[in-house]
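Missing here: one protein chain of the complex. Every other protein chain is in place.
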Amino acid sequence: MSDDPSATKDAFTASGTGREALFFARRNRKLVGGGVVVLVFLLVALTGPWFTTDDPLAYVGPPGAGPSGEFWFGTTTFGQDVLAQFVHGLRATFFVGTVAALIAGVLGMVVGFTAGYRGGLVDEVLTMITNVVLVLPVLAVLMIIAAYLEVRNIEVQALIIGLFSWPWVARAVRAQTLSLRAREFVDLARLSGAPVRRIVFREIAPNMASYLFMVFILLFGGSVLFAATLDFIGLGPTDGVSLGLMLNHAKQWSAMDLGMWWWFVPPGLGITSVVGALYIMNVGLDEVFNPKLRET
Amino acid sequence: MLHVDDLRVHYRTLRGDVRALDGVSFSVADREIMGLVGESGSGKTTLGKSLIRLDGRMRHVGGTVTLDGTELPIGDDGRMNAFRFNDVSIVPQYAMSAMNPTRRIGTMIRELVTSRGIRFDTVRSELDRRLDLVGLDREVLDRYPIELSGGMKQRMVMVISTLLNPKLLVADEVTSALDVSTQRAVALALAGFRDRDLVHAMIVITHDVSLVYQIADTILVMYAGKLAEKAPTDVIVERPLHPYTRALIAALPEVGVQYAGKRLTGIPGGPPSLRPPPPGCRFRDRCPVAFDRCAEQPPFVEVEPGHSVACWRAS
Partner (left out) sequence: MGRYFGRKLAIYALTFFVAVTINWLIPRFMPGDPVSRMVARAGMQTPEGVAAMREYYSSLFGFDVPVWQQYLNFWGGLLTGDLGVSLWAFPQPVSSIIVAAVPYTLGLLIPAILLSWWAGNKFGAYAARKKVLDNTVLPIWYVLTATPYMWLAILLAWALGKVAGLFPVGRTFSASLRPEWSWVFVTDLVSHWFLPFLSLFLVAFGGWAIGMRNMVIYELESDYAHYLGALGAPGKLVRRYAFRNAMLPQITGLALQLGVIVGGAVVTEIVFDYRGLGYLVLEAIKSSDFFLLQGIFLFIVIGVLVANFIIDVVYVLVDPRTRAGMGGGA
């Protein structure tokens, strides 16, 4: 393998484009700005719970108090610390987003890739399944499933969201695979007798890596919004907190009527900032990997 | 009559300018079909586009283009509009996808012509004649581009581009996307436009020497943003002077026979980076007969009437 000249050439160009991408990535304001916002929130989610109470549902303060030096984000009608709920909820948000996006991403890739690479009847069947799940209104399906679950936690939530969010990924990956399959280098690899697995990992996957990263971001954003919606209609985790659940409680206990803005502003702002920053990062990534869009 | 004098066009990129045209001078006479050949990346498309429309990243750095005594404002997109289509026209490299996919071809032509301030009725009958000329059914005007085959699309675009009898037509890789039998028909159709004097002068760009050999009067060879050699077609084929031209000709198994590969056999390596280009003769790294003088840039000089070359060995 070491005396295969095309292997060294590929490695060379791969690292070359990698370096070039890095060069543009560091100069892209959308990518860097979005990345900083996401990282800050991620850091808060990871470390925040150390600095606040372990039990964000505990009654620790005066009921319905506005932001103060002691409770930065104020307290709920029951005297729970909003900041503690926020940082714990943020953690749940990152968790659900990541796990659901991974599940949907892997499912979508496997289905789309298999359909595109194998073709024929396999393609027909997988495409049919993809189309059916695609037109099913996901949220309505999740609603039914979640309602019948007596005990709900964020792991299960992430799982069911992931299981129903993959079809558009499969579609896109299938189309990409079809076009890549038509290219010469895959034929060359196949002629040289390389096994399918190696063709995928050596030739096709690197070509799609940047694309898959962007797909992951979109899945993450979508999953976070799905989770928040489920939480809000009362199908969130039956134990623990989440940002959507905070909104649910705020609405249920009339925070709007009582003017307790500190209860419902932070959770929504957290979701919007994280997802919005990710979307803006995605635009930046697109500019980095798609030279046509680069500003001169 | 087209005169190009010391034309310089750069691509702007974040990592510096790509000098895709680095001081290019040549002329094309009336009724001349000039073949423009060279490896992929040598700057042929850039030259063709420079004569009609610079794209967003191209910058006109210097030099002039004169057509029938009028200097073309190639760096000024707005003023250049008056010349486009009327005086200079192009059959682009991407002719397969040059037509709006969601418009009937006839409708698109009507809207294009009208937008240039010309009444469609005045060109309508000519349009039909041109379709007959290239062997297209008149009813293609009622079709959408996807309903046409590759060769039909190519010929359709040729008809559109030449509709107003331009003085200069640039045809960029018009045959590359076609199969061998269609290639010949399209090349001959192109020559037909010149023969009927519907187009005064023509630049036919291709990486395939055997194709222009059939229709071109002269051939201009480019290498890495500079001119290498220009001469009448038979001279280029029989007595090439530049080592690069020789390699191109040698790569033809038999002149006039379709040559399928794009890579230069016999000369390993590829063209140098143009960001910025190395000093001296740009072919030096690959030249089998390079010597110390080649560290200096050879000028593009006329060695006999109608035959110019840029090589220290030749002049």
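Per-chain residue numbering starts at 1, and chain names A and B are given in the order in which the chains are listed.
By definition in this document, contacts are C-beta pairs under 8 Å (C-beta built on N, C-alpha and C of every residue); 3 or more make two chains touch, one makes a residue touch a chain.
As the structure is a prediction and not an experimental result, all values here were calculated from the model.
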Of B:P92, B:P271 or B:P298, the residue in touch with the unshown chain: B:P92
Chain not shown: contacting residue from A:A25, A:M143 or A:M214: A:M143
Where the unshown chain meets chain A, residue by residue: 128, 131-132, 134-141, 143-145, 147-150, 168, 221, 225-226, 228-229, 232-235, 244, 247, 250-251, 256-257, 259, 261, 264-265, 267-269, 271-272, 274-276, 278-280, 283, 292-293
Positions on chain B contacted by the hidden chain, ascending: 49, 52-53, 55, 80-86, 89-90, 92, 94, 97-104, 111-112, 115-116, 143-144, 146-147, 157, 160-161
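Just so we're on the same page, only the chains that are shown with their structure count from here on.
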Interchain centroid distance [CA atoms averaged], chain A/chain B, Å: 48
